[in-house]
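Below is a slice of the complex: some chains, not all, each in place.
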Amino acid sequence: MEWTHKIRVRYAECDRMGFVHHSVYALYFEEARTEILRQAGITYKEMEDEGIIMPVRSMSMTFKKAGKYDDLLTIHVRIEGAVEVRAHFHYDVYNQNEELICTGYTEMFFVNKDSMRPLKLPEKYKKHMQ
Amino acid sequence: MEWTHKIRVRYAECDRMGFVHHSVYALYFEEARTEILRQAGITYKEMEDEGIIMPVRSMSMTFKKAGKYDDLLTIHVRIEGAVEVRAHFHYDVYNQNEELICTGYTEMFFVNKDSMRPLKLPEKYKKHMQ
Amino acid sequence: MEWTHKIRVRYAECDRMGFVHHSVYALYFEEARTEILRQAGITYKEMEDEGIIMPVRSMSMTFKKAGKYDDLLTIHVRIEGAVEVRAHFHYDVYNQNEELICTGYTEMFFVNKDSMRPLKLPEKYKKHMQ
């Protein structure tokens, strides 16, 4: 399954080269991840309020082309493989000219907010992620 | 009393005009405020860990000149008036050429983190702020 | 005239109190300002590409209530007074419960990007702002 989410590049997100600063793509990935989970039936805020947090274990990204101010980006998000104690999200970012500008990957794990120990994602959430 | 703190402008903090983005000065004020409190004997983290948070009630800033990438800024901080349920911080930001580039002001108040109710700053902290 | 724009609070925009960090409202104001100008017929990017930049001369904001993660904010924007060499924008930010959480103000001026000298906003833009 694959979902998409659109984000407009903000002025402050561009650097003095006029390009979206590379640090900002982590924010775009996070917003896209949250919104596609919402589409799939999971409100991440509620999951966190119920005591499950989802930190990032690792992240990578490759830049193909510069993102620019006022670009209207489309982010394609896929969850790869089984979701158990971890979830692997893959992202492809396109600009309004349908050019691929960035691909990325985040590996998340699930943690009990009180004990700070890893846990298996409960079935009620897992079924929506697959 | 007046304290100073130095901050080097980061690449990502500049926008496509090449100027420090105006939103970033709130981060500089916060770093400077924290560091001058540390000089005065207060570690804000410890204060927060002891249950006192210090949200911003209001903030203003005026820009005289653009801050630029790699500038080494000097921030002068003053606490104005008495510190009771509120504290008023004033900031002057100079670049390495001793040009005043920004003045600002934040009004903070003290809140019990558990009850989320305002409180008077305890004497053990207040004495360091005056 | 008054316009509105909606923004969803991002995870990274909240601090360890769980509140939208006060520096972030400047980004919300900027996004809202850009979008209401677009509604009014002005693409700020085009204006900048044509050589007119609009730096912030002063900014102020007052916080009434904390913004929180995943809040869906509605920002009301008004341009106050005449637009000549300056423009005054006023912002009211409401959360999804229709509570006013922040009011703010930015004073912008218009500058020729090449000469870096102030200018009067050309009629073709001004008519859309009023």
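Every chain is named by a letter (A, B and C) in the order it is written, and numbering of its residues begins at 1.
Everything below uses one rule, namely that a residue touches a chain if its C-beta (ideal position, glycine included) is under 8 Å from a C-beta of that chain, and two chains touch if they have at least 3 such contacts.
Predicted model only: the values in this text are computed from it and were never measured.
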item	value
Oligomeric state of the whole complex, in copies, if 3 are shown	4
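Quick note on the criterion: only the chains that are shown with their structure count from here on.
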item	value
Classification of the chain B:chain C interface as same or different, half of numbers criterion	same
Centroid spacing, where centroids are CA-atom means, of chain A and chain C in whole angstrom	27
Length of the line joining the C-alpha centres of chain A and chain B, rounded to whole Å	32
Centre-of-Cα separation between chain C and chain B, whole angstrom	23
Of all residues in chain A, the ones touching two or more other chains	11-12, 69
Partner chain C, residues of chain B touching it in the complex	17, 19, 21-24, 26-27, 30, 53, 55-63, 66, 113
Chain B contact footprint on chain A (complex, rising order)	11-12, 14-18, 21, 23, 69
Chain A partner contacts - residues on chain C that touch it in the complex	8, 10-12, 26-27, 30-31, 34, 43-45, 69-70
